[in-house]
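A single protein chain has been omitted; all remaining protein chains appear in their positions.
Chain naming follows the written order as A and B, and within any one chain the residues start at number 1.
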Amino acid sequence: MTRETYINAALSLLLVLVPFWAWSTGQAYILTLCTKVAILALAGVGLNIALGLGGLVSFGHAAFFGIGGYAMGILASHAQTFDPIMDWPILIEGTKSMPMIWLVAMLASALAALLIGALSLRTSGVYFIMITLAFAQMLYYFTIGWPAYGGEDGLSIYVRNSFPGLNTLVPVQFLILSYVILGLALLFSARLARAPFGLALSAARQNADRVETVGIAPYRLRLVAFVISGAITGLAGALFADLNRFISPTMFSWHTSGEIMIFVILGGVGRLYGPVAGAALFILLEHLLGGVSDYWKIFLGALLLAVVLFARGGLIGTLAGREVAHG
Amino acid sequence: MTFLLFAEQMLNGLQFGIMLFLMAAGLTLVFGVMGLINLAHGSLYMIGAFAAAVVAGATGSFTLALIASLAAAAAAGALIELTVIRRLYKRDHLDQVLATFALILILSEGTRWVFGSFPLYLDVPSYLSGPVTLPGGIQYPLYRLFIIGAGLLLAVGLFALIARTRIGIQIRAGEADREMIAALGVDISRLYTLVFALGAALAGLAGALVGAIQSVQVGMGEPVLILAFVVIVIGGIGSIKGALVGALLVGMTDTMGGVLLPRVFALLMDPSAATTVGASLGSMLIYILMAVVLIMRPSGLYGST
Partner (left out) sequence: MAEPLLQTRGITKSFGALKASDAISLDLHPGEIHALIGPNGAGKSTLIKQIAGNMTPDSGTVHFLGQDVTALDTVARARLGLGRTFQISALAMDFTVLQNAVLGALGARGGVMRFFLPVMKDRALLARAHEALERVGLQDHAATRTAELSHGQRRQLEVAVALTLKPKAFLMDEPMAGLGAGGSKRLTGFLDGLRAEAPILLVEHDMDAVFALADRISVLVYGQVIATGTADEIRANPDVRRAYLGEEDAP
């Protein structure tokens, strides 16, 4: 077992022990925080597939986060008011069933990623960064001007959506649900990285010429990676909306895109548990430092700067050293 | 829509475009010469505006305020370049994006810590306020005309600097072949700091000029930053001419779109909905424009591949 695997195991243990302690001492607030960590980590896991494995610097992943969130908001709000989304040509009603919502969120995000990716991946470098940002901005302004779902003020979904067999309003139950989803995503991500697709995608990140010369088209690899990445981040968006029972255009803002990137970088870009470590670190800072000073983001900025300049591997990279767990 | 209103909006579009140019010029120079994406450019705009507001408040002189904005932004730019930016030239774009994003956090929250969350006020000086009657009977604020004039003057100055001075030659050579100018004995470090500070000064001045019309507050630079990036992508990264054309295009599209689209939508739906939808679509329009330009010309209008 490599050092990285030990670190991953330690992180997993921590993520289970902390909520267990919180649950047994009745601190629902901490349970909610842990849920938040899991959901934000999920968003990062999605981005990491495009960014860490594929080397695609997408500064517009908030687009998918927001689409997932708004999928939930639209479906749930219509279900709550018993008002169908569409009457004609086919009847589409809302739903408050989480599995259904997640399916729609993932499909919608995947479709958006397919469209955005197909166009954006024709560019590279700084143009790619800007065009992914642009698409997210388009959606941001679009939702601001969409009064039906709250516009700039956003929309509250007062009742948490339902999952068969669970009472999702109970913090520990929603926590376990989020953890399971994160776990599945991590498993999928690990498998993907070791599979033929992962090898080729990683090779394309390191040297696109090499990949072409062995008869593999980098564009197709990257597009598929982008779609998968968008779908996972979209799922995170739907869960986040459910956690807060609120959707708003800020889910699409470039600050959100930046923050998802921060989770991935702080934890270690390309590392399996990078997003998990990064999200945990971020939430920890937000709540420890945020309690001390209203200006905690200065420290976040300084930390991010330090990591980028001096500790590129992020938390896991620094602890685990050069070894990479797969390959 | 009346001719007068149309003309007024055209002039607004021009003014907005010129301000965007001041932002975009610095951004495109830094990218063209140093190959660096700088997200913190918007913070330099903000610093210029704050410096102007503080000096104007203390001395009552608008001229001093503008000078202060140039000085403060240039100084801040030089400082950032010396401490952080120069470590990023050899790094990939991801590192540059993240590091400069970190700078935004530090500078924005830092400014909020010093000045608080409430906006500062910068007033248009009395000798520049009031309307002016233009040919055609158009009434237009003198201050906005001043901005247009000042911006155009700076644009001309910048073109002259690039085309006719030694620094300009070094800049153009640097854009073409970074390694070559080092081999030719040009002091690269000094050149880079100078270029960065120049871009910062332009951004700071833009912030001060606009700060008098809007308000001076933390985060004011961010929407402008994004638009400036759109401008240089449309115009072609590294091209000052592209920055000017792109800026005017974006400025006009945004202003005219924001004005025309609600009217178009008013024909289809009720006025309040039309305003919201129209304004929102107007903001989207610029990004749609950028996406279209990139798809047809992946390096922008005047960029090199």
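Note that contacts are C-beta pairs under 8 Å (C-beta built on N, C-alpha and C of every residue); 3 or more make two chains touch, one makes a residue touch a chain.
Because the structure is a prediction, the values reported are computed rather than measured.
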item	value
Neighbouring displayed chains - absent chain, whole complex	A
Of A:157, A:200 or A:320, the one touching the omitted chain in the full complex	A:200
Per the touch definition above, residue among A:216, A:289 or A:311 touching the missing chain	A:216
Chain not shown, touching residues in chain A	191-192, 194-200, 202-203, 206-207, 209-217, 221, 224, 324, 327
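Going forward, only the chains that are shown with their structure count from here on.
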item	value
Chain A-chain B separation of Cα centroids, rounded to whole Å	32
Residues of chain B touching chain A in the complex	31, 37, 84, 87, 91, 93-95, 97-99, 101-106, 108-110, 112-113, 226, 229-230, 233, 237, 273, 276-281, 283-284, 287-288, 290-291, 294-295, 298-300
For the chain A and chain B complex, residues of the former touching the latter	51, 57, 59, 119, 122-123, 125-127, 129-131, 133-135, 137-138, 141-142, 144-147, 151, 254, 258, 261-262, 265, 269, 295, 297-298, 300-302, 304-305, 308-309, 312
